[in-house]
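One protein chain is absent from this view; the other protein chains keep their places.
Labels A and B are assigned to the chains in the order they are written; within every chain, residues are numbered from 1.
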Amino acid sequence: MTRRAPLSLAARLAVAAAVVAVVLVLAYARSGSGIVVSQAVLTGLLLGGVYGLVAMGLTLIFGVLDIVNFAHGALMTVAMYGTVLLASHAGLDPYLTLLVTAPALFGIGMALQSGLINRTMGSSLANQLLLTLGIGLLIENVLLLSFGSEPRSVAVGYAAPLRAFGAVADLTRVIAFLGALGLAALLYLLLQRTRVGTAIRAVAANPDGAQLVGIDVRRMYVLTFALGTACAGAAGTLVAPFVTVEATTGELFNIIAFVVVVLGGMGNVVGALVGGLLIGLTEQLGGVLLPEQSPLLAVFVVFVLVLFLRPQGLFGRSS
Amino acid sequence: MTLLSVRGLSKSFRGVRALHDVSFDVADGRILGIIGPNGAGKTTLFAAVSGGVAADAGTVRFAGQDVTRWPDHRRARAGLVRTFQLMRPFGAMTVLDNVAVAAQVRASSRAAALAAPDAVLDRVGLARYRDQRSTELPAAELKRLELARALALRPRLLLLDEVLAGLVPAERGPVLDLLGTLRDEGITLVFVEHVMAAVMRLSDEVLVLDQGQVIAAGTPAEVTGDPRVVEAYLGDEAALASGDDGDDGNDGNDGNDDDADDEDPETPC
Partner (left out) sequence: MTAAGTGTHTGTRTGRQLLVLVIGAAAVATLPFILPPAQEAVAVRILIFALMGVAWNVMSGYGGMFSFGHAAYFGLGAYAGGYLIVRHGVSPWIGMAVGAALAAAFGVTTGFLAFRYRLKGAYFALATFAFAEMLHLLALSFEPIEAAAGLNVPLLQGSSWWMLQFPPGSPNYFWAILALTVLAVAATIALLRSKSGGYVIAIREDEQAASSLGIPVMRYKLLTVGVSAAMTAVAGAFYVQYYLYINPDLAFGSAVSIQAILPSVIGGIGTIWGPLIGAAVLGPLSDVTATLLRDPPAALAFLEGRSGLDVILYAALLIVIVLALPKGVYGALRSYFARGST
């Protein structure tokens, strides 16, 4: 196998930017309309921010616990239903429910990790993957059994279209994007600037070493899983106003988040956010380039290419 | 006749030079010992000669054929077989099956494949563990298993990566005797070893590596007198000249250090 000299981070970002530029030109050529392209870019970036938030939770769990979490999307759906119920029955503003759903999901995450997943730490990859798959299926189908297969939605009183560069964005999507960015920044600060964050990063880097310096590794696992799940919960609430809420809605986000996590580098929180934006763009522009195919196809093509060519992700160091 | 001929072998890992322009020959039926301080590139050299990693430059010729581009499994079938320093049994299999898998690779017939493993187990002294799971073997016996699997391939040349590492002195003698027998049977041996007494006792020739380069080559006596060799070993394993038996007790650890320092040949690009 030929070995190429590793590219610097700046060079890699430049390559990514160049690819985006080429795709934009192609999309313009294909659609013949600047508005179509700018609409796709806007929608892609807005949704990409949310993908980034979902993926940040997932990548945190992967980086620290080394678990491929298939329950992430189902947990996100739990928060969506939470928002639906609180908004429609208690009359809360959907965004206010964030104060309930994110902590609730944090608690659920703690319970799952300390009750179930901690027991399989250190066992085979297949076991952990199957366990989270089982949890995900269980949650999803309990939701299906409880709420039925009829889709739900959340009404936002002040929803209004915003215009920019000829493109239209719904206010709810803009709020979701900004909310995701804000929460991502908060998570980043938590990891970088607090003692707990430092402990979590120490466990990610070297669990045995962390144990030696007196960090309670199992507790950090619980905390990390809870934090990751809270991210999924917050994302669920943020998207609830503009998606149809069904038991399987989160599944799609879970899949996309896997792609984003690999793209951004497993365990890389900032990479997840950038990866989320890129995948949001990929999805929308892919839809413009291949109008007869599902927009997700482009996402999977990118996924496989990244797996093959840069399994450590765009922003990871080669291991 | 020259059985193995290595010319100008070089290999870098992400800019770090692991091997630089290494050349040597091994004649049929001889024993070559390779020594060098930790991180000298011995493990990489083995990997490159056996085909586990592709060299950046240089050629490897074996039994008159240029095998430089051959993958490791093809070299093994041709009779150029390596063992690993860390014991790597096929854990789910019995001791017998571990050997049988290797025997089948070279077996001409089913009958031969069925008979060979037992003979090999007898020869290395593992017959009584025949039907045990390989993971249940003690460390010393795992070393023998590693050797048994390689022998089941009926090699012409064996590359032995620290067969003595992890063995207590009392366990070394029998293994060394076994290596002597193998040579008498016509198998050419190339071995990397930390236990200096073993190198001096067994080798016809010795190759000294330091920082990826050959710094000395010759008979054991010639090499021990070479000032560059002494210098390379200062601070690492100072007792080269007095290397009769003064190195006991630390070789097992050395083996592990070496593994950590040396570049991992499995690193994906």
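FYI, contacts are C-beta pairs under 8 Å (C-beta built on N, C-alpha and C of every residue); 3 or more make two chains touch, one makes a residue touch a chain.
All of these numbers come straight from a predicted model, not from anything done at the bench.
Among the chains on display, the ones the left-out chain touches in the entire complex are A, B.
Note that of B:I34, B:L96 or B:L147, the residue touching the chain absent from this view is B:L96. Of the options A:V142, A:L162 or A:L189, the residue whose C-beta touches the omitted chain is A:V142. Touch with the chain omitted from the figure is made, among B:F24, B:F62 or B:F84, by B:F84. Touch with the chain omitted from the figure is made, among A:S33, A:N127, A:Q192 or A:T244, by A:N127.
Summarising the interface, chain A meets the missing chain with residues 68, 116, 119-120, 123-127, 129-131, 133-138, 140-145, 148-149, 247, 251, 255, 258-259, 262, 292-294, 296-297, 300-301, 303-304, 307-309, 311. Residues of chain B that touch the chain left out of view are 50, 52, 71-74, 76-77, 81-84, 88-94, 96-97, 100-102, 104-106, 113-114, 117, 133, 149-150, 153, 266, 268.
Here is the rule we go by: only the chains that are shown with their structure count from here on.
Here the spacing of chain A and chain B, counted between their Cα centres, is 48 Å.
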